[in-house]
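With one protein chain held back, the other chains of the complex are shown just where they sit.
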Amino acid sequence: MSTVLQAVEVAGVIAFACSGFIEARQKKMDAVGVFTVAFITAFGGGTLRDLLLDRRPLFWVEHQQYPILIFVMALIAIPFSRHLQHAVAEKAINYADALGLGLFSVTGASLAADAQMPMFVCVMMGVITGIFGGVLRDIICNEIPLVFKRGQLYATCSFAGCWTYLLMEKMQASESAALLAGIAVCFSLRALALRFHWRLPG
Amino acid sequence: MSTVLQAVEVAGVIAFACSGFIEARQKKMDAVGVFTVAFITAFGGGTLRDLLLDRRPLFWVEHQQYPILIFVMALIAIPFSRHLQHAVAEKAINYADALGLGLFSVTGASLAADAQMPMFVCVMMGVITGIFGGVLRDIICNEIPLVFKRGQLYATCSFAGCWTYLLMEKMQASESAALLAGIAVCFSLRALALRFHWRLPG
Partner (left out) sequence: MSTVLQAVEVAGVIAFACSGFIEARQKKMDAVGVFTVAFITAFGGGTLRDLLLDRRPLFWVEHQQYPILIFVMALIAIPFSRHLQHAVAEKAINYADALGLGLFSVTGASLAADAQMPMFVCVMMGVITGIFGGVLRDIICNEIPLVFKRGQLYATCSFAGCWTYLLMEKMQASESAALLAGIAVCFSLRALALRFHWRLPG
């Protein structure tokens, strides 16, 4: 079980970092910008949650292998970045991103529940963890955050996953069952939205 | 007294949220964006102050009715938003906003004084509480913050209200008299600036 979660975590971190990497290159940033934006996309949401909940040490401080991994990825990938966008299938990134969204959201909600936050606040902390890396990426790249604009189901998937997790916890389900169910709901909803181009009304 | 302050608080939160709501709709954001921007406009300033002062729980965590209120407002208001701007008188929002600015600024300064901050820092914390919701709203909407640009008296009113409060406290006035005086100074100055189009020199 914990091996599965760890694999999901690595996939999610890499997918989030890749989306930061691609946007930073589109903005013609240099190596420093590419690393920073990739890093903030991957860890910005969790860092904001930890600041709001007053949790320390931060996730990426405890696991310094992740910043180092992104640093090395940035160094390696920059010379090849013109070819990279073709090489890495956009679809693969989208699905890895959906996994990461599920995992980060549900663990965010879980940490808030551990800190005795009221229910709606737990959901908000989960969604913040899932989406604010991308929000900060877009703010640094001087764009209106995509997640607020496109009408796609994205934050909504995170929202649904967090409620699933919290309601299962409330009904005395085991922690790991609740985690898996929350991730599965978020991931499936996101995958369906990608496949069938579901959109928010608006 | 505390009932009066609570009514002012509700009016201020709603006015701040409305200004976020309106700007997000102008930027063609979807429901997720509208809720987030309205929420951050209402609570961003206080949250930043609490992070700087290391205060927990955050205001909106203690009072989860406020995020829920904004969530419900966003859901209800979006289908009607084309008509909304006409329905809600801009003037009413401006004056409710001025009340909110006064209350949030003065309570921000008061919390900083409780935390033994030096005087000038207390004023800064008050002004941050009052204006940074709007600053964050504009950053997310990819605009230069209005409060830094328009030359209108806005932050200046907050500044004057905070000094009024702190000086009255220094002169041993009762807490509630100092609070009311600070709010009154901020609100009146803002109302006069709105009425007579007062502007900063420069």
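What to note about this one:
Lettered A and B in written order, each chain numbered from 1.
In this text, a contact is a pair of C-beta atoms (placed from the backbone, for glycine too) under 8 Å apart; a residue touches a chain by one contact, two chains touch by 3 or more.
Not measured: the values here are computed from a predicted model.
Within the set B:Leu5, B:Ile139 or B:Leu167, the residue that contacts the chain not displayed is B:Ile139.
For the chain missing from the display, the contacting residue among A:Ile140, A:Cys162 or A:Ala193 is A:Ile140, taking the whole complex into account. When the whole complex is considered, the residue among A:Val8, A:Ile22, A:Ala42 or A:Ile78 that touches the unshown chain is A:Ile78.
Residues of subunit A in touch with the missing chain: 24, 27-34, 36-37, 47, 51, 54, 56, 58, 60-61, 64, 67-68, 71, 78-79, 139-142. The chain not displayed touches subunit B at residues 51-52, 54, 117-121, 124, 135, 139, 142-145, 147-151, 154-156, 200-202.
To be clear about the criterion, only the chains that are shown with their structure count from here on.
Centre-to-centre, using mean CA coordinates, subunit A is 30 Å away from subunit B.
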